[in-house]
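Since the structure comes first, as structure tokens, the remarks are kept for the end.
Here the complex is missing one protein chain, while the rest keep their positions.
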Amino acid sequence: MTPGIPDNMFLRGSVPMTKADVRALTICRARLAPNQTVWEVGAGTGSVTVEAALRVPGGRIYAVEEKAEAAALTAENCRLFGTHNVTVVHGRAPEALLGLPRPHRVMVGGSRGELAEIIRLCGRELLPGGVIVVNAIRPATLQLALDVLSLPPFGTPEGVLVQVSGLERLGDGYHFRAQNPVWIICAGREG
Amino acid sequence: MTPGIPDNMFLRGSVPMTKADVRALTICRARLAPNQTVWEVGAGTGSVTVEAALRVPGGRIYAVEEKAEAAALTAENCRLFGTHNVTVVHGRAPEALLGLPRPHRVMVGGSRGELAEIIRLCGRELLPGGVIVVNAIRPATLQLALDVLSLPPFGTPEGVLVQVSGLERLGDGYHFRAQNPVWIICAGREG
Amino acid sequence: MTPGIPDNMFLRGSVPMTKADVRALTICRARLAPNQTVWEVGAGTGSVTVEAALRVPGGRIYAVEEKAEAAALTAENCRLFGTHNVTVVHGRAPEALLGLPRPHRVMVGGSRGELAEIIRLCGRELLPGGVIVVNAIRPATLQLALDVLSLPPFGTPEGVLVQVSGLERLGDGYHFRAQNPVWIICAGREG
Partner (left out) sequence: MTPGIPDNMFLRGSVPMTKADVRALTICRARLAPNQTVWEVGAGTGSVTVEAALRVPGGRIYAVEEKAEAAALTAENCRLFGTHNVTVVHGRAPEALLGLPRPHRVMVGGSRGELAEIIRLCGRELLPGGVIVVNAIRPATLQLALDVLSLPPFGTPEGVLVQVSGLERLGDGYHFRAQNPVWIICAGREG
């Protein structure tokens, strides 16, 4: 129903995972809806894949992941959650995106140094009114996303810096354990 | 579709509003689903009310608000978004909650010094398996929520401290404008 | 010279240490100056002790620490940095504070459930114009500090919530690793 599945419900292996609250905000910023075609670049564990798949019944997620271990984990998590509208694409973006059906939404979780090329390709392939969301933990990724998403055909980029700290028991009380800061940057394709 | 309606789509008046990303996380943490009965305590502008109403088709939101101006604004925002499954209750919690249908979910956005009483009432009235979510911006509210939600019939409280900073233009570049830190604390009713 | 000695210059053992930037802000908020008498409650590794000692030539730090391992570590770090104006008091506050010379400054890094009593004692013993600084990572500590420091003889409490994330290499770039959020609360003794 609502995004933000608890982290411990996913199989994780040794692949880093987008944590529940940042994952929820990413899904929300992507404005997912039924029947959409969604490209996910850098699926990692597949936690975002699963959440996206649950939000687009009648649509399809193309989850691109270069690492074999992570691609397998994404497929496993989709089985675990029974999401049948996911196609895991084991390959490297942007090449692996060529030939996929044009998307309503693109979510970029990892880009292995190809972010500019990936965003430019999405600028051509995104359907009009479509939205791209980029998650960044490196300043260089943030800056590149802002640079390319500030150009046509994208509208004004929006985004947030998010710092989440999770409540944990400490002795007979609580404290907050910090997660690393994340930038979520999004832009619409105009026209 | 997904929570996180942009702030500027709501009528606001002079009532403070929960911003889009914190609102989205609150909705996500509440695990809303169709057909649920939801109590919202301290509706304010009604922005959370509207988002919640969109997530519980077939259910109903009881939006309690003591201030006449805010109650009217909540009703107006519901009209604006065409959410027909909202009952605005102009009154003061916990009294105004007595007699309402027992809820699957409770969302507390404001409590005017009655938080402990409100949570205790919810402990009795929440349906088994139900969830309560408290938003706090004051340390005293946080501490009170943790104290009372650590007692039966509630399970272990979970929660986050969230700091969101929004991307804004600055000259020919960007910077991030900070929103005030918010705690979102939730707990399930056991048994 | 300036506070904020790098973390790795201290001996640490298994005792948790206040990190450099929060340590620097704590020292700054305490407004240390030469010739002051300073009580430090909960010295831990002694990293704050050392920084404080360097700022009060001609004065003296009374570093109270209940745990033997931490008290020894504090003494070792003082030797390492050559700070001769520190008296390590192995004992439990508030009892261990009785009989110490009245302080110009009090810094509370840990209080083992005795914070209210410790602050009240400091309210009596702090010299007029003196300052107390409390570091908190638990909401309960924060709330207690605010409650007691809002009463006479203290003036209006001031404070900050600080979230620091440190730059680290990640692949051929950088990212920011979050430290847990900390509250630094301070108040002056009036009259």
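Lettered A, B and C in written order, each chain numbered from 1.
In this text, a contact is a pair of C-beta atoms (placed from the backbone, for glycine too) under 8 Å apart; a residue touches a chain by one contact, two chains touch by 3 or more.
It should be emphasised that the depicted structure is a prediction, and the values quoted were computed from it without experimental measurement.
A.B. asks: Which one, C:Met9, C:Ala33 or C:Leu98, makes contact with the chain that was left out?
C.D. replies: Touching the chain that is not displayed is residue C:Ala33.
A.B. asks: Please output the residues of chain C touching the missing chain, sorted low to high.
C.D. replies: For chain C, the residues touching the absent chain are 1-4, 21, 24-25, 27-34, 55, 146, 156-167, 169, 174, 176, 185.
A.B. asks: Please give every residue of chain A in contact with the chain that is not shown.
C.D. replies: The missing chain touches chain A at positions 139-140, 142-143, 146, 161, 163, 181.
A.B. asks: Touching residues of chain B against the unshown chain: what are they?
C.D. replies: Looking at chain B, the ones touching the missing chain are residues 137-141, 163, 165, 170, 173-181.
Going forward, only the chains that are shown with their structure count from here on.
A.B. asks: Can you figure out the chain closest to the middle, judged by Cα centres?
C.D. replies: Smallest centre-to-centre distance to the global C-alpha mean: chain B.
A.B. asks: For the copies chain A and chain C, give the interface type as same if over half of its residue numbers appear on both sides, and as different if under half do.
C.D. replies: Answer same: the two copies use largely identical residue numbers here.
A.B. asks: How many angstrom between the C-alpha centroids of chain B and chain A?
C.D. replies: That pair's centroid distance is 26 Å.
A.B. asks: With centres defined as the mean C-alpha position, give me the chain A-chain C separation in Å.
C.D. replies: One centre to the other, that is 42 Å.
A.B. asks: Quick one: which residues in chain B touch 2 or more of the other chains?
C.D. replies: 146, 161, 163
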